Structures are given as C-alpha cells and as structure tokens.
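Removed from the display is one protein chain of the complex; every other protein chain stays in position.
Order as written gives the chain letters A, B, C, D, E, F, G, H and I; numbering starts at 1 within each chain.
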Amino acid sequence: MVTAFVFITCEPQRISDIAQEVAELPNVAEVYSVTGDYDIIAVLRVNAYESLDEAVPGGIARIPGVRHTTTVLAFRRYSRRDLEAGFDIGLS
Amino acid sequence: MVTAFVFITCEPQRISDIAQEVAELPNVAEVYSVTGDYDIIAVLRVNAYESLDEAVPGGIARIPGVRHTTTVLAFRRYSRRDLEAGFDIGLS
Amino acid sequence: MVTAFVFITCEPQRISDIAQEVAELPNVAEVYSVTGDYDIIAVLRVNAYESLDEAVPGGIARIPGVRHTTTVLAFRRYSRRDLEAGFDIGLS
Amino acid sequence: MVTAFVFITCEPQRISDIAQEVAELPNVAEVYSVTGDYDIIAVLRVNAYESLDEAVPGGIARIPGVRHTTTVLAFRRYSRRDLEAGFDIGLS
Amino acid sequence: MVTAFVFITCEPQRISDIAQEVAELPNVAEVYSVTGDYDIIAVLRVNAYESLDEAVPGGIARIPGVRHTTTVLAFRRYSRRDLEAGFDIGLS
Amino acid sequence: MVTAFVFITCEPQRISDIAQEVAELPNVAEVYSVTGDYDIIAVLRVNAYESLDEAVPGGIARIPGVRHTTTVLAFRRYSRRDLEAGFDIGLS
Amino acid sequence: MVTAFVFITCEPQRISDIAQEVAELPNVAEVYSVTGDYDIIAVLRVNAYESLDEAVPGGIARIPGVRHTTTVLAFRRYSRRDLEAGFDIGLS
Amino acid sequence: MVTAFVFITCEPQRISDIAQEVAELPNVAEVYSVTGDYDIIAVLRVNAYESLDEAVPGGIARIPGVRHTTTVLAFRRYSRRDLEAGFDIGLS
Amino acid sequence: MVTAFVFITCEPQRISDIAQEVAELPNVAEVYSVTGDYDIIAVLRVNAYESLDEAVPGGIARIPGVRHTTTVLAFRRYSRRDLEAGFDIGLS
Partner (left out) sequence: MVTAFVFITCEPQRISDIAQEVAELPNVAEVYSVTGDYDIIAVLRVNAYESLDEAVPGGIARIPGVRHTTTVLAFRRYSRRDLEAGFDIGLS
C-alpha cells in the first residue's frame, strides 16, 4: 500500500465543492479542507503504484478550479514498537 | 475528532530515529518518512482539541534533532456521498 | 474557545470593502487592514470547533475579491503568571 | 490604541518557555502557541506608538531562543455596521 | 512622525505612470522606481497614525495597475550620537 | 521500475566528495553536480518501491555534509508515440 | 553529451497532454509526470550544447499550457569507482 | 545623488545596538528598526556612486551580528507635478 | 561605467522574440536566454547612472510579454591582482 498526501490549492470561493469532487474519486481515502497555506489535503492509499497517475495528474489535477497540486509519497510508515508485529511500511 | 497533519523538518542524518520517536508519542496515529520538502509527516487524531498542545509544541517539537514543525488542522472531512450516512466532519 | 487568525490576501483596490464584508460574518471577533505581506487579518473566537469551517472556507474565502486565506489556530494561550487564575487555553 | 501582531519563530524545543516569557512583557495583551509556519503569535495593544519599540525590538526579540520576529500593524479596525457607534480604528 | 516604507509591485509596463500617481497622493514624501524585486518604493511621513490607512489601503493600493503593496513601519529612528540632541524616534 | 529524482543541497566546499559517495550507493543510477539552486541531482531506478526508503532517508540523507534532500517520484513515463510499443510507465 | 533536467509547471488540467507533446520533441530522452512542486520533468541528453536553445526556449517553453520552465544542467556525472573506466562527465 | 535602501537582517537580540552602529557610518542618512521581515532599514544618499561600495559591502555588511543585507537603488525619484521645477531624479 | 544585470521573467512562449527586442534597446550590452528560474538576462553597461531609468523601467519593462524584471547593480568590479593596473570599479 502506497500512502500519498496531495496538497491542493484551488479557487478560494469553491473549496467545499472541489473537496467534495475529490472525495468522489477512486483511490481517495480521506479529504479535508484545512488551515495553512493549502486549501485541501487528500490522503490516497493505493495498492498498485500505477494508480497514482490516474488518481492525481489524471484525476484531482483535472478538476476545474484546481490551481496546483503537490503530491508527497510515504517512503515508510513508522509504528509504535509495541504495535510493530510485522514491518509496517508505507506499502503494507 | 480533530485531524491534524504535522510536517516535520529535521536533521537529515536522523530521519528514521526521529520518526520512530514521534511514533511513540500519544495521540499520534500515523508517521511516515516522505518525499518532497519535508522529512516526516505525522497524522494526529485527537478527541480533545487541548491535547494538540501537548502533542505538538509539548511533544513532537521537543524531540532533539527536530528543526521545525508546521501543523495543519482539518476544518472538515469530506466523504463520498454514498458513504455519508452522517455529516462527517474533521471532529467526528 | 478556539482562537484563529485568518490572513487574507485580496484585490488591492478593494481592501476596505472586503474587510467590511468579513466584519459582518458570524464568529468574526476582530478585523484589521494591516501592514506587511497580507492585506487583512481577521481574528475568530469560536466555542465550537466545527464553526470554523463555516467561518473560513464557507465564509471569508467565498467573498468575491479574496485571492487566498491562510488560517492559523492557537494551540494554547499564555497569560501573565499573576493573572493565571485558571489554565487559559486557546479553548477557554 | 495601535494593535500589533508579532509572529515569532523560535527554537522548537522551547516554544512554551518562550511563550510564557513573552506573556510577562508589558504591552503584550495575548500570546498563543500556534499552528502553521510560525511558532508563537503575540497580540500587542499599545496606546503610545513609541512603546512598540520597547515591546518588540527592545523586548520580544531579545528573549534567548527567539530566532526571528515579524511584526504586522493594523492600519484600521473594521466592526459590524450595527456595532459601529463611532469610527473604530486600530487606534481607538 | 511615523515613517513608513511602502514596497509596490505593479504592471511592469506602467511603472513610471503609477509612480507619478503615487507621488500625487497626500502624506507621500518620496517616491522612487527601484532595482530589486519591487518596482516602486514610497516613503511616507505622517504625523497622525490614522492617516496611514487613507494613504495606503485607501490610496496607493487603489491605483489601477498596482498588484500588491507591502508596508513597513519604523519602530524607531537612530541618529549619529553627536546629532542626537533630542531622542529622535520614528514618531518625531 | 520506479524512477526518482533526488535534489541534494550540501556543504558547497564538498560537492564532488559527496557526489562520489552518493554514486557508490545501491539503487543509484546517475549522479550529477548541477547548475541552479541544488548542488547535486541523483537519479534512482528501483524495482521495489520499498528500496527507496533505504536509498534516500536510509542512504543519501545520512551522508555527512548533506544539508537537505527533496525527492520527486515519477507518476508515469511518456515516450514518443512511435516508440510506445508497450505502455511505458515510470514502473516499467 | 550534456545532460539537462527541465522542470515544467503547466496548467494542472492538461499535464498528460503536455507531457506527451514534450516527449515528441527532438533531443528529449525521458519525460515524466511527477510528484512535488513541478508537474513534469524532462531529461535531455544533447551532444551539441547549442541544441539546448532549440529544445527548451525554442521547444518545450513554447507548448501552449506551459507556465514556466526551469532548466538545470549537469556540470559533471559521477559513477561508481569500479565502473569508472574513463572520466565520465556530463558531456560523455 | 543616488538614493539607496539597505534592508538588514541581524541577530534579533542585538537590533538596536546594530542599528546604532549603522547610524554612525558615513553616507548613512537615516536608520530605522522596522516592522516586517527585515530588522533594520538604512537610507543612504550618496553623491558619488563609488561610495556605495564602501558604505554597504565595506561598511554595513561588516558589522558583527549582521546576517544579510539586500540593497535597492533608486532609478529615479518622482515628485508632485507642481513641485517639479527641474527633472528630479534619484541623482539630483 | 555602471554594470547592471537585469533578470527578466516573461511569457514562456515568446522568450526569443522578447530577448531580441531587449537586444535592440540602447545601453544593452549583452542579452542571453538562460537556464534557471529567470528566462532572460540582460547585461547593461552605462556611463551615466540616469540612463538606467530609461533602459529598465522605461525600456525593458515596457516590452509586451515581460512579466517582471529584477535589476541588480554592481557596487564594484574585482579583477585579478596582476591585471589591476588602475582600481577597476563597476564605474570604470
């Protein structure tokens, strides 16, 4: 499982409409309107790395009103030592 | 439930040690070493807003080797319409 | 009580009209036109965290002429030790 | 009354100590540890413009551990029309 | 006397027209087209703090072709010790 | 095959030593000292996504003298239509 | 052989169309849609330095929808010592 | 007369000491501690262009505690039309 | 002789047309399309400081398609000691 964070900047007047459109896309696990410099953060969890292309450049970035997307991918996930049954990586 | 994303910049030579220390802190749900300009992203999910102060300025920021933290809070969570039984906000 | 600072960048020719519109919104405690890189700073004091979504993405950001908003939330408020009867947090 | 917002960046390991020191200074009305790129925001309300020099370059900036301060001053305060008995400016 | 520096970014094709319009405004002491990232710097010297609101958000920022203004105010003026008959602050 | 670009900023006095150390690491396909704001660009081509964690946070970032790394991953590779026998994605 | 990396920012809604157009240009060896702040990275490998002018300002930059290009050139290529038969520079 | 604005960033704990040292330098007409991202602004008015080298790289920049200087020079000064007896340029 | 470097950002689709127009202007010694964040660098060498105003705000900045100009002036020129017959300053 690859975990990706997509930081979205969009037309300020349409934040909730655009957030809702993002939430309807496949592979999108969580979507939030947020404080700070970005307007929306989407969390993607995909099993196949290739589906990121369809989800971001082929999905989120195409929504009218989206001005820019910055995607960040997890190298590895860290868990509390007591919970770490198996090595939990961003791909688990 | 308040959802918070904490973007952490730290000494590049100690990314995984620091990520593991962050994972051990209370209220921290997920921790990843990541691509992009930040080194680590921690996802916090807290029921009481006040516990953010203990988790970030009182917790993550104090870890030796952490150079800067930028916290972003969710205003509201958006879900697929078909899943939206109740209004799911960042606080549910 | 959550204290929030909303930094607003807008069309320079309409700063005072937009500041006045922001001042009319619910949950907005103080509004100033300001020096520096931002044009307007609004201070919000809300009892319920959820009302931030309505106040900022659902309110200030939608005002025509607003180009970008950056919201900053208080983790905790600090008071002079002699005044600190009760623990005054950003939520009190 | 001049209203000033002082954005403070400091050593991340000492945010709450420094916030408390700022709160002890004269002319400082409110102090918060905050989300976002800054660590602390102080709100100053001074009757005499000259006291800003003592409060910021002569006060906050001198606290050990403070790395940088950016001060923003209010040009004018905006209030709800119905509340606007007199013209309420940043100086009232 | 409050001394203010207003850094103006504008349409590059109209720098001198806009600089001339700024020079015609009340409270504006000096106006220069300049090297560096800004296009124009205006120096304001006002006796009453309130007149800054009329001069910048209510004046310079409204000139067609102005894209952004960043105002910086003097806390205090420093003079050569031998010249320092009286304490010369940004307000004198 | 995942293609990654790692932008490295390091001590300017040790650019070529550090570039040579990066070149010795597993999974590193190409390393260049470069013009522009970064000092070194490394190109990684890995078959298993997990090996990125070992190559960057666990490898390049740990080299003494490295000040910051920014990793960018390919979503998808584009080839000339006439060459496009199979769909060549960043993972092929 | 000069190796060049061209970082392309473009209309988010047309990333893959533009990436494909870039891939069709002469001298372009590799093109990727990517994570991070840029939308597309093109890798150019040219034997004659002059062909960079035709490839970037005269080629990539002219594609409709391209908003900005930042080109970075390799000073020198570094290879594993054991592979370094001849001095492999960015021009080989 | 060339008019120059020197934006100075320095150790926050020593702003007024450094501002006073700057004020003692030849060719320095005005010095202010200021709001905003810079700590000090010095205004220089020199008759001979060459004296800028001695005043800034050879003067202000050398003061211990100064971290960075950014100098901006006036191309031309603009005055109110009614005051404009002769063409008043930054050099007059 | 004052030496000035003018960094020009312009419409990416018209870099060479605009570079040619810049080259036709008086006082412009060299013009290059360039790598990096800027699109064009012009080198000006003027005997009279005043001619910079006509060359940049009154010349380069007015060319249609120019989005922004940042001018940097030489304080002083440094030459190899053995070549330094006379003191060669940016004004020589």
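One rule holds in what follows: contacts are C-beta pairs under 8 Å (C-beta built on N, C-alpha and C of every residue); 3 or more make two chains touch, one makes a residue touch a chain.
Not measured: the values here are computed from a predicted model.
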item	value
Among the chains presented, those that the missing one touches	E, F, G, H, I
Residues in subunit G touching the chain absent from view	2, 49-50, 52-53, 56-57, 71, 73, 75-76, 89-91
Residues from subunit H at the interface with the omitted partner, ascending	4, 53, 56-58, 61-62, 64, 66-73
Footprint left on subunit F by the chain that the document does not show	12-13, 15-16, 33, 35-37, 39
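In the analysis below, only the chains that are shown with their structure count from here on.
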item	value
Chains touching both subunit A and subunit D	B, C
Inter-copy rotation, subunit F to subunit I, in degrees (Cα atoms; steps of 5)	180
Over-half contact-pair match to B-F, picked out of the listed pairs B-D, A-D or C-H	B-D
Pair joined by the larger number of C-beta contacts - C-D, A-F	C-D
Separation of subunit D from subunit E, taking each centre as the mean of its C-alpha atoms, in whole Å	23
Residues of subunit A whose C-beta touches two or more other chains	16, 33, 35-37, 53, 56-57, 70-73, 75-76, 90
Chain contact topology (line, ring, star, complete or other)	other
Which pairs of chains touch, using the document's own definition	A-B, A-C, A-D, A-F, A-G, B-C, B-D, B-F, B-G, C-D, C-E, C-H, D-E, D-H, E-H, E-I, F-G, F-I, G-I, H-I
